[in-house]
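So, subunit A:
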Amino acid sequence: MEAVLEARAVSKRFPGVLALDGVSLALRPGEVHALVGENGAGKSTLIKVFTGVYRPDEGELRYQGGTAAFGSPMEAQRAGISTIYQEVNLVPMMSVARNLLLGREPRGRFGVIDAAALYGEAERVLAGYGVETDVRRPLRTLGVGAQQMVALARAVSVDARVVIMDEPTSSLEPREVETLFGVIRRLRDSGIAVMYVSHRLDELYQVCDQVTVLRDGRLAHTGPLAALDRLKLIALMLGRDLDEVRAQGVTRFSRDRHGSGADAPVVEARGLTRRHVLDGVNVSVEPGEVVGLGGLLGAGRTETAKAIVGALPLDGGQVLVAGLPLRGGSTAAAIKAGVSLLPEDRKAEGIIPTLSVRENIALAALPALGRAGVVSEAKIDRVVEIFMRRLRIKAASQHQLVSELSGGNQQKVLLARWLAVRPKVLLLDEPTRGIDVGAKAEVQALIDELAQEGLGVLLISSDLEELVEGADRILVLREGTVVGELSGDEVTEERIMATIAEQADG
Partner candidate 1 sequence: EEPQGAPAPTGTAGRQVVQTPAGTAGPTCTLEQFGGTKFDLKTATVGFSQSEKEANPFRIAETKSIRDEAAELGIGDLKVTNAQSQFSKQITDVQQLIAQGVQLLVIAPLNSDGWEPVLQQAAAKKIPIITVDRKINAKPCSDYLTFIGSDFYEQGKRAADRMIDALGGKGKVAILLGAPGNNVTTERTNGFKDRVKEKAPDITISFEQTGEFAREKGQQVTEQLIQSNPDINGIYAENDEMALGAVTALKGAGKEPGDIKIVSVDGTRSAVQGIVDGWLHAVIESNPRFGPLAFETAQKFLDGEAIPDKVIISDRDYDTTNAKDSLGEAY
Partner candidate 2 sequence: MNREQVSRLLQQHGAVMVLGLLVVVGSLAFDSFATTANAASVVVSSSFLAIIAVGMTFVIISGGIDLSVGSLFVLGGVLAAYGSQYGLLVALLLPLAVCGVVGLLQGLVIARTGMAPFIVTLAGLLGVRGLMLAISDEGATTYLVEDRAFATLGQGEILGLSYPVYLTAALALLAMVLLQRTGFGQNVYAIGGNEQAAALMGVPVVRTKVYVYVMSGLLAGLAGALNAARLSSGVTILGIGLELDAIAAVVIGGTLLTGGAGGITGSVAGVLLLGVIQSLINQVGNLTSAFQQVVSGLFLALVVVAQRLLSKAQRLT
């Protein structure tokens, strides 16, 4: 069949990086086309070239049989190319309904927006995606996952011929992922072309027909997905030998349990309470133990982690580090005591976009990397070098702006920031979100290694597989309370699901 959207030998250059190097890709109506590759392979860049955010330096774009040069995302959208970008791109302060229907608001008399119809329509649309919320509240009051669903609903509900999704599931719950897949299949059946970017390989096999693999900005493979098994796909992405990949396995968590179970907890949270959000949450982590936090969207996992590091004002509760109470409301005090949080929202709470990779890594450890308030460039050099190597951060140089890195590499920079302060306990909120298989394995191995060295880890992840393989013990949260604790052999995906479901029904 004729391609609806096609890139022919497209190249795109950024200062110091050739992000795309002669990439060709054809997208046909009624197919779901997976686009995969390591972090920084150029996936997001290719998408942005397709949708008029960037203009290609070389090569040609073709849309519906003619050459296309979209001047702006708006033009692409008008022409029928609808996109969900990797970072949630909505307006946080506007209401859910207005975000959803921006530009397509129902009109009443005199062409004036009909507010009642607007909210009604928004509620109706969102209900179809399993989001039930007051559509008048500002979008920012929703969790990341719910926001992603709004973005999805927005993109799909316009009249589109091509729908592009850049890691739509990275912040979705399993149930929402199912909803999403339902939507994708419906789109495919109605003859719409879907491009799908994800690092979660299982998902690809569930919905995708075709696959294109990018590596270092170049086309590594394109063809039917069914023809490739998982290992082959990984090998293509990593550009490594099949045997090598096979030997190392996919997740890098070792199967043995960390922590003796006899140690005193290094951090212990008692009765964390905050109205409407947390209700008496107790968490403790021992040295060398990886504790998982499970639960659905909005269960309060992020809030628990934030409360522990003092980034969330509490109505009640206490945090003890090595038996000593921590001063509430002060992240600095928590970090000093050895408790650090890798936040969930990389863009808003993680990176400092105006600073370089180097400065981002050194940020939290600065007081230790100097004397009398004067920084020592030599000490920073050492730390930055160590972590850039250890985490294999891919950047033109350590002086590159962090905002120019791919999502996965930004995440690694943040991990490096936290490891540089040598914490006793690390709270990781979705540490592998948006990270490619290679990097994901590296991060997982790192978590393992750190735990072996005696670091306590609190792991929050929507990826059940990761949670099960990584954690020694799992607390399941629902509506701000701990509703179950699983340890030893109970730590399985089924049991977690069951615990959530059981409580939800009861």
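Candidates were picked such that all candidates are chains of the complex that A comes from, given by their letters.
The rule is simple: a residue touches a chain if its C-beta (ideal position, glycine included) is under 8 Å from a C-beta of that chain, and two chains touch if they have at least 3 such contacts; residues count from 1.
Worth saying up front: this structure is predicted, and the values here are computed from it rather than measured.
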My understanding is that every option belongs to the complex but just one is in contact with subunit A. Which one, out of 1 or 2?
2
Within the complex, candidate 2 is touched by subunit A residues 53, 72-74, 77-78, 83, 85, 89-94, 98, 102-103, 105, 111-113, 115, 154, 313
